[in-house]
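Note that one protein chain is taken out, while the other chains of the complex remain in position.
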Amino acid sequence: MIKLGGRVIQVHEIGSERATLFVMSSNPNLPQVLRADKAFIAKSRAIPKGFAHYITFESFVDEVSFSEGESFTVLPDEFNYLNDDDVVRITPNKEHIRVLYRKKATNNTIMITEQCNHYCLMCSQPPKNQDDSYLLSEAFNLIKLIPKYTKEIGFSGGEPTLFGERFLELLDFTKSHLPQTGIHILSNGRAFKDVSFAKRYANINHFDMMVGIPIYSSNSSIHDYIVQSAGALDETLAGVLNLKRLNQKVEIRVVIHKQSIEGLLDLCEFIGRNLLFVDHVALMGLEMMGFTRANLDSLWIDPYEYKDILSDAVSILNSYKLTTSVYNHQLCTVNKDILPFYRKSISDWKNEFAPECDGCKSANDCGGFFSSSLQHRYSDHIKAL
Amino acid sequence: MSKRELTLKFDERVYSVETIQKAAYRFINKFTADFELNDREILCHITIDSEHSDSQLQKLKADFKKEILDQHLRQLISKETEVVRNLILSATFLNTDLQEVE
Partner (left out) sequence: MSKFKELESYATEDSSYELLPFKFDRFNDESYIITNIVGEYLLIEHEDLEALVHRKLDVTSRLYSQLRSKHFIRLPKEKSPIEFLALKLRTKLSRLSQFTNLHIFVVTLRCDHSCPYCQVSRQSEDKSSFDMTRDMADKSLDFVFRSPSPAIKIEFQGGEPLLNFELIKYIVDSAESRNRVAGRDLAFVIATTLSLINDEILDFCKLHKIQISTSLDGPEALHNSNRPRPSKDSHQRFVAGLEKARDRLGYDQISALMTTTELSLDKVKEIIDEYLRLGFKGVFLRPLSPYGFAIKTKRFMAYNTERWLQFYKSGLDYIIELNRNGVEFSEYYSSLILKKILTAQEPGYVDLMSPAGIGIAAIVFNYDGKVYASDESRMLAEMGDRTFELGNILSDSYEDIILSDKLLDALEESFTLSAPMCSECAFEPYCGSEPVYHHAIHKDFLGRKPESEFCKKNMSIFKHLITLMESNSDTKKLFLGWANR
């Protein structure tokens, strides 16, 4: 697992003590005019002058020395992966670093709030009800620093649409500064039940923008229970309908666990009969982060136990010609018939393998595990293929 | 071919003539029905024009009564859903897709 945030070992900042974003560079020959907002990754004695900040790592501390007037941060060796064009936030008065964008990441998602109007039983990013509008402001700055060649970035939360107009402005801003970058938004979709909001969203007229919307059951009592909000499903569906009427791309995401497995086939039929126009359906395995651990008794079911239901679910969706993907499962816990839909997807900063995987010939094709799963709970049926 | 005739009586307060007629229509290939109203009763004179054993006759009568109950239920459902049916139809034929459905 790649560490994305944590305490620094030492930070010496001449300027502001507050959070600042830096783009990384390891190029000692970078033109002077381009050094003013960047942080140089120092791993040897030669320190080029003129950078706004310098980064080095614990194991280089003996070799590297900085002059008077140079701001620097010493990071634990775990951050040694940092490279050109990566973007970090360093908060000197908290002695904290957070990596916000990585060029080599399989996907980059910007969390713009931790506030949410849902309280999902399995939320991997538990909501915090405090003013975190600084995250949204920071996002604007971050967008300006992200390389223009980036293929796709994501926005998530909490619930990103809680910011209303400001969120739409952020999307428009992203379109301006990253005109060739696709956008993937994670949202419960309820805000789009308001036709005028949906229209303003559509008017951004982005060339490649998709909303990923979770639906956990076609039975609103169950769905509302899972997200802990009465009336959620009806509003989410109203949002989906509006988005589709405006020709916007929509993906339906279903997390499979003990509460959603019973109604999974009914849900797939429901999607086939009513949501045939969605662009993608994602069936996802459970992540052991956040609230999941607190609710494990209600949520845990061994994926091996439901593999036949998963096969049937994919079969139904595929019959209706819906583009379907299965994420976050290990190859030894699924039936062969879903292989065409299996995605080796877990974001690279989260995945690893278990001891039972030793010698597995399919490891390269397998998504592996969430690190959180290895720590807390994973299938009892893992075996090397 | 012997004709069998029988008369069924229905309380007008419970069933409408229309309900019984609709039920009778479904048996049009099995018997003909004449209707008569008196006081508060609907009389349904049935003429069955082919050979039937007694048990077959009983079954026919039972089926007819069940169908009447079904028709009654259909009327109930139809009345109850008339408003929402019109709502759905008007939403179906709306020109622009973005009107709010009340």
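When the chains are written out, they are named A and B in that same order, and each has its own residue count from 1.
The rule is short, and it goes like this: contacts are C-beta pairs under 8 Å (C-beta built on N, C-alpha and C of every residue); 3 or more make two chains touch, one makes a residue touch a chain.
Every value quoted in this text rests on a predicted model; they were computed, and no experiment measured them.
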{"item": "Where the missing chain makes contact, among the chains that are shown", "value": "A, B"}
{"item": "Of A:56, A:174 or A:218, the one touching the omitted chain in the full complex", "value": "A:218"}
{"item": "Touch with the omitted chain, as defined above, among A:109, A:315 or A:375", "value": "A:315"}
{"item": "Hidden partner interface residues of chain A, rising order", "value": "119, 121, 218-222, 224-225, 228, 230-231, 233-234, 237-238, 241, 263, 266-267, 270, 272-274, 276, 291, 294-295, 312, 315-316, 319-321"}
{"item": "Footprint left on chain B by the chain that the document does not show", "value": "22, 25-30, 66, 70, 73-74, 76-78, 80-81, 84-85, 87-89, 91-94, 101"}
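Operating definition for what follows: only the chains that are shown with their structure count from here on.
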{"item": "Cα-centroid distance, chain A relative to chain B, in whole angstrom", "value": "60"}
